[in-house]
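The structure's right below; bear with me while I get my questions together.
Removed from the display is one protein chain of the complex; every other protein chain stays in position.
Per-chain residue numbering starts at 1, and chain names A, B and C are given in the order in which the chains are listed.
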Amino acid sequence: MSTIETDIPVLHDCRDAWVEALLELAETDDRIVAVVNDSVGSSKLGPFQKRFPDRLINVGIAEQNMVGVGAGLANGGKVPFVSAAACFLTARAMEQIKVDAAYSQHNIVLVGQSPGMAYGELGPTHHSIEDLGWLRTIPGLTVVVPSDPIETAQAVRWAAAHDGPVFIRVSRMGVPMVNHADYGFVPGKAVTLRDGNDVTLAAIGTVVSRALAAAESLAADGISARVLSVPTIKPLDEVAILAAARETRGIVTVEEALTTGLGGAVAELVVQHHPVAVRFVGVRDQFAPTGSVEWLLDHFGISEEGIVSAALDLLA
Amino acid sequence: MSTIETDIPVLHDCRDAWVEALLELAETDDRIVAVVNDSVGSSKLGPFQKRFPDRLINVGIAEQNMVGVGAGLANGGKVPFVSAAACFLTARAMEQIKVDAAYSQHNIVLVGQSPGMAYGELGPTHHSIEDLGWLRTIPGLTVVVPSDPIETAQAVRWAAAHDGPVFIRVSRMGVPMVNHADYGFVPGKAVTLRDGNDVTLAAIGTVVSRALAAAESLAADGISARVLSVPTIKPLDEVAILAAARETRGIVTVEEALTTGLGGAVAELVVQHHPVAVRFVGVRDQFAPTGSVEWLLDHFGISEEGIVSAALDLLA
Amino acid sequence: MTTEEDLVPDVDSSMVLSDAFSVLGRVPDGVTEGEVVAHLAEAARLVRRRDIAMVRAAGLGHIGGEFSVIDILVTLYLHSMNMSPDHLGEPDRDRFILSKGHAAAALYTTLAMAGFLPPEQLSTFMKPLAQLNGHPARTKIAAVEASTGPLGHGLPIAVGTTFAGRLDGSSRRTFVVVGDGELQEGSNWEALMTAGNHRLSQLCVIVDRNRLQQGAAVSDTNDLEPLADKLRAFGFAVIDLNGHDHGALAEAFRNVPAPSGQPTAIIAHTVKGHPISFMANDVAWHHKVPSPDQVAQALSELEAP
Partner (left out) sequence: MTTEEDLVPDVDSSMVLSDAFSVLGRVPDGVTEGEVVAHLAEAARLVRRRDIAMVRAAGLGHIGGEFSVIDILVTLYLHSMNMSPDHLGEPDRDRFILSKGHAAAALYTTLAMAGFLPPEQLSTFMKPLAQLNGHPARTKIAAVEASTGPLGHGLPIAVGTTFAGRLDGSSRRTFVVVGDGELQEGSNWEALMTAGNHRLSQLCVIVDRNRLQQGAAVSDTNDLEPLADKLRAFGFAVIDLNGHDHGALAEAFRNVPAPSGQPTAIIAHTVKGHPISFMANDVAWHHKVPSPDQVAQALSELEAP
């Protein structure tokens, strides 16, 4: 049972924060344009479309064109937010992300909606669990995976001001607040949400709260777990991860993704500088079955219990 | 200086072995069909087209359709070999690879031609250095990276007989023979090309010969380097890699790719089971500049010297 | 302006309706044209009843696009296609691909109605570990040729299997249904170009022309018109018909391959949500889940005539 159930915290759909932040930016910056693939509703962009009908470009169901149009808008001095289901945005427009966004260093913000297994019942074609492994391999792209509405809004604001291509993974699955109200997002900076020195739980995005719950549970067993929230998988906070590698007995990575995402990024870092035991909590090299996202997260052990047992295994 | 220069071995374009093997198979198995994107010449499929004009389907410059047509041919009982430049095949048809090949478990062979930096001067749009990191993240896909003509031909024959989706990376850049004439390719089985117990050089594809040269050079300095050739990055030979992790002081991975490829795969394995120092030889998180492939390999230290210095750094 | 609502996973398992599902099976051989149409109409009615119950039970589905395509599916599986449950291994049988995979529930119910799937399995729709995904999966259901869901995949695959049939000298045909919004995907135009140029006459593309996509009308998003001109310019023999008219559908399917030697494109004019009064032509029903009252109302509109 995760704290989500025991504490009954309010759960937030991060898309609300995304749209609120975008609307606010767009009020004072007329360079902001939204580009979608028949995804106005699933991106919650209805209010944006109402307020700025000309500044919402719906290219229809055409993801390659969508990203190309975004790059062209950037060429024309706009700040495009290209918003589509993460699964289609990444897989269908991969070469456009590589070439039109990353290699070209166009000032474009790619917004991957409902990532991970949010579309659980719809099946693997709609899951976006490959995205982190795929995108962190692309040079020159900043990849932000916010964990709650505060971080989502800040990432959106930061991306609008930043010059260069950014991907932001926006959760639809309800998440509790994990950051403090005075939190300030900095790309490449992990956040220590809880101190500890036996083991480190490094978590990303939707499942940071589960790492916090696991740390609580480990504490009850006398195990001191550090919890690192990692908002950008690229660039990775190498300092914080390596400090964790040195100062604790190992790292458990936690993600709503295939373990080639954060797991892979952490593994690649530590083996080069400070080899230490790592355990991966995530989906391991398989397409997920059908089921609700909550069911799937439990099924794959991306849960308080799963994280605890990964930590215990590491410390065993 | 690599052995390539000092020994002046014959260099082979692995496309010759690929086409020869395909032609031979096609003579006795009329299920074999080639599918291309205006890539007859760059795939060296001219002789195949001449011999089996009906069994070469050129969909034109349309990679998504190309992979979809391949899946449909498989549905119709054919054994399609879908052959295109690796950069376009992977990036442009990523969702088709995910869904039509891997998730659907269609019996389709994807042949990525001229991968790595073979198209050096043509620039990063034509380099395929992301492919290993991308493809190893896709569940259910076998990813073969042959190191020489012997392995290329065997991989083609194996893939034709195998039921399920396979990707084969076929080198255009000249490579020397590294495998023995009696070598037998087994997916998921690494090959120990040289024994050693100080350090392991795990190499893949076009650059296995460079690892051998580096081992030779290290031997001259009294360092005993094991050389593992890793023909399938997925499935990885976990037994051989973990044995190397236990029996030597660490592993140097060598690839003509971003280091999220073999480097990432090895890192992910060892941190979970036997954390050990790893050094990555490959392209580190950047688009490559313009230059010939030989120049680029040297530029990135994917060379005898680069491998030697990575090994020395690991052992320091 | 969009009226799209969001997916609402509002599952009410107690609401799993035990809507009796009789497997009518194929239209028998040798019956009159009128009997063909009556059989198909009754099958479509039962399929729609079962479909709405499945969507309600799962709390998810794409009922609008399911109801627009059901008459096409039923006509193909129960009458026009040369394909039977006992002979899936037969190489010369026809092929069908639902490229608009989000209408999976319509396909599953039709497959059950035609005997390709045990009807009991329908109640597993979207349940944990179910074979009946929200989108059809080739590895999970024997009669499914291709896993679909992402739009723009089915047509290229249909082109491939048609090529395979040609190489084998087979007379089998491949039918593929695409959504109209789906035709915004460039991969379809790649495939259409290939099929047209290679004169793949055994291929029949059916456009479910319900004029709505997920969030708005197709014409308010990225219009397709003049669609017939586009398809003709890509080398297809084009037919326009009412996609809810079983007789017209059956005749059009009978006429594949076209005498011109071209592949066939059927623009099937349909109504999203047809024939439910409060769903028809309302984009909100792309993936809205009916309330218990709405289910009751819809079922009453789907009583036997």
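One rule holds for everything that comes next: a residue touches a chain if its C-beta (ideal position, glycine included) is under 8 Å from a C-beta of that chain, and two chains touch if they have at least 3 such contacts.
In this text, all values refer to a predicted model and were calculated from it rather than measured experimentally.
Participant: The chain left out touches which of the shown chains?
Facilitator: A, B, C
Participant: Which of these, A:D13, A:D38 or A:E95, touches the one chain of the complex that we don't see?
Facilitator: Once the missing chain is taken into account, the touching residue is A:E95.
Participant: Given the contact definition stated above, which residue among C:E42, C:D223, C:D245 or C:D282 touches the chain not shown here?
Facilitator: Touches the omitted chain: C:D223.
Participant: Of the listed residues C:T109, C:Q184 or C:N210, which contacts the missing chain in the full complex?
Facilitator: Spelled out, the listed residue whose C-beta touches the missing chain is C:Q184.
Participant: Considering the entire assembly, which residues of chain A contact the chain that has been omitted?
Facilitator: 33, 54-55, 57, 59-60, 62, 64-65, 67-78, 80, 95-96, 99-100, 103-106
Participant: Go through chain C and note every residue touching the omitted chain.
Facilitator: Touch set of chain C with respect to the missing chain: 184-190, 193-194, 197, 222-224, 226, 229-230, 232-234.
Participant: For chain B, which residues reach the chain that was dropped from this view?
Facilitator: On the side of chain B, residues 38-42, 44, 46, 49-50, 58-62, 64-65, 87-88, 91-92, 119, 121-126, 289-292, 295, 299 touch the unshown chain.
One rule holds in what follows: only the chains that are shown with their structure count from here on.
Participant: Of the chains present, which has its C-alpha mean closest to the combined C-alpha mean?
Facilitator: Checking distances from each chain centre to the full centroid gives A.
Participant: Let me spell it out: compute each chain's centre from its C-alpha atoms, then which one is farthest from chain A's centre?
Facilitator: C
Participant: Could you state the distance in Å from the CA-based centre of chain B to that of chain C?
Facilitator: Using C-alpha averages as centres, the distance is 41 Å.
Participant: Suppose each chain is reduced to the average of its Cα coordinates; what separation in Å results between chain A and chain C?
Facilitator: Roughly 35 Å separates the two chain centres.
Participant: If a residue has to touch 2 or more other chains to count, which residues of chain B qualify?
Facilitator: 95, 99, 103, in rising order.
Participant: By the touch rule stated above, which residues of chain C touch at least two different other chains?
Facilitator: In chain C, the residues touching two or more other chains are 137, 147-150, 152, 186.
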